[in-house]
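One structure coming up, written as structure tokens, with questions to follow.
Removed: one protein chain of the complex. Kept in place: all other protein chains.
The first chain written gets the first letter, and so on, giving A, B and C; residue counts start at 1 in each chain.
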Amino acid sequence: MTHEETFMELAQYWNQTMPFNKLLGLEITQFNSQESVVSIVWDDKLIGNPEQKILHGGVTASALDLAGGVVAAANILTQLAELSPEIIAQSLSRLSTIDLRTDFLRPGRGEKFIATAKIIRSGSKVAVARMEMHNEKGDHIAFGTGTYMVG
Amino acid sequence: MTHEETFMELAQYWNQTMPFNKLLGLEITQFNSQESVVSIVWDDKLIGNPEQKILHGGVTASALDLAGGVVAAANILTQLAELSPEIIAQSLSRLSTIDLRTDFLRPGRGEKFIATAKIIRSGSKVAVARMEMHNEKGDHIAFGTGTYMVG
Amino acid sequence: MTHEETFMELAQYWNQTMPFNKLLGLEITQFNSQESVVSIVWDDKLIGNPEQKILHGGVTASALDLAGGVVAAANILTQLAELSPEIIAQSLSRLSTIDLRTDFLRPGRGEKFIATAKIIRSGSKVAVARMEMHNEKGDHIAFGTGTYMVG
Partner (left out) sequence: MTHEETFMELAQYWNQTMPFNKLLGLEITQFNSQESVVSIVWDDKLIGNPEQKILHGGVTASALDLAGGVVAAANILTQLAELSPEIIAQSLSRLSTIDLRTDFLRPGRGEKFIATAKIIRSGSKVAVARMEMHNEKGDHIAFGTGTYMVG
């Protein structure tokens, strides 16, 4: 199985098994060692401020953290010679977010939101990713920067 | 009605009406212009990593953002001479998170989590708060820093 | 005098009169309301770690903060109808950095360093800029995000 196939299987597996991502409707639609895409469809349960009908900032932070986390995960996996389920599970057990900065640029209004991540620092121990979130019209909702433990 | 009474009424109102906070089980238990407390009870739906049964980082960020947001809100309200519902609603409509940094210190394991915020900069336009999250045993889970638009 | 001419005069004035920028050799070479460029030439006095001959992280943070600050300043100035010295001085007296995040990607090695900033949020009270620093070979040294009080 190639890395790309493994990534797609992992995305499907995570989308189906990660409780909080399912609760929010976060879906990984693409990822490799350079970039990732996470989408989320508007749902009234995601509202932070009921008067203004905008996304809770925690939803935005969750989407950005997931996008950054999967691109960091891909960085771990592409350094592995073999991709057996055991080795994947063991390698990814070391993955965790060290810190995350979210910059909220505009109110989170829209029907669908797309979070994208790009790796800006990849190493054997720490990876750093920059993220963006736009709505379906292309309005820029948020920026993010995440530092991840990868080894 | 005193500011303290207004704050307790507001906390109850927000706890009952903010959809995303209800979805996660976030509850504001105390707040004034200097500090705030938000609690959240463990629920399997909040799990990020199913293998390790730890909170999703987005839950932590959401709790910290809420704790910081309410202390910023209290800062706005204490500057008002009158606390009618209209003036409160109008004043708080200007409140929004500009940026949020979350530092994840330990895996989010526990039965209950307490997020606390303290104001570190209060002004007529921008307020800054520092936040912490501990579990019921006192383990320090996360730190946060939030910058809020208040005017 | 057009805004562009005013910006160039201001850049020259700042380059000549800001003590810490002169001490470090920071030079504003371009700025408008969308982006700015700050350059710095290697000097042994800027070394942080003498064993490895790399820039002190504080030099990098200083260059990024200056690049973000001038693009925020340009945002203030372009909102003014008139650009007399008094109005410029009064308007810019409200400018200050609220917070700054620096992500160090690679050791700061090189002969010359270029810090660039782009505005990502502009408002009447707060502006946010994203910054990058590269060396003369194009190696990407650092990323930054700055939040500025502008009104």
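Just so it is clear, a contact is a pair of C-beta atoms (placed from the backbone, for glycine too) under 8 Å apart; a residue touches a chain by one contact, two chains touch by 3 or more.
Only a predicted model underlies this, so the values are computations on that prediction, with no experimental measurement involved.
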| item | value |
| --- | --- |
| Residue in contact with the excluded chain [from C:Leu10, C:Ile28, C:Ala61 or C:Met133] | C:Ala61 |
| Touch criterion as defined above, residue of B:Asn75, B:Ser96, B:Thr116 or B:Thr145 at the omitted chain | B:Thr145 |
| Contact partner of the left-out chain, one of C:Gln12, C:Gln52 or C:Ser124 | C:Gln52 |
| Touching residues (missing chain, whole complex) on subunit A | 98-99, 101, 125-126, 128, 145, 147, 149, 151 |
| Residue numbers in subunit B that touch the chain omitted from display | 101, 103, 105-106, 120-121, 128, 130, 140, 143, 145, 147 |
| For subunit C, residues in touch with the removed chain | 17-21, 23-24, 44-52, 55-59, 61-63, 65-66, 69, 89, 93, 96-104, 107 |
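Following the convention adopted for this analysis, only the chains that are shown with their structure count from here on.
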| item | value |
| --- | --- |
| Pair of chains joined by the greatest number of C-beta pairs in contact | A-B |
| Interchain centroid distance [CA atoms averaged], subunit A/subunit B, Å | 23 |
| Residues of subunit B touching at least two other chains | 98-99, 101 |
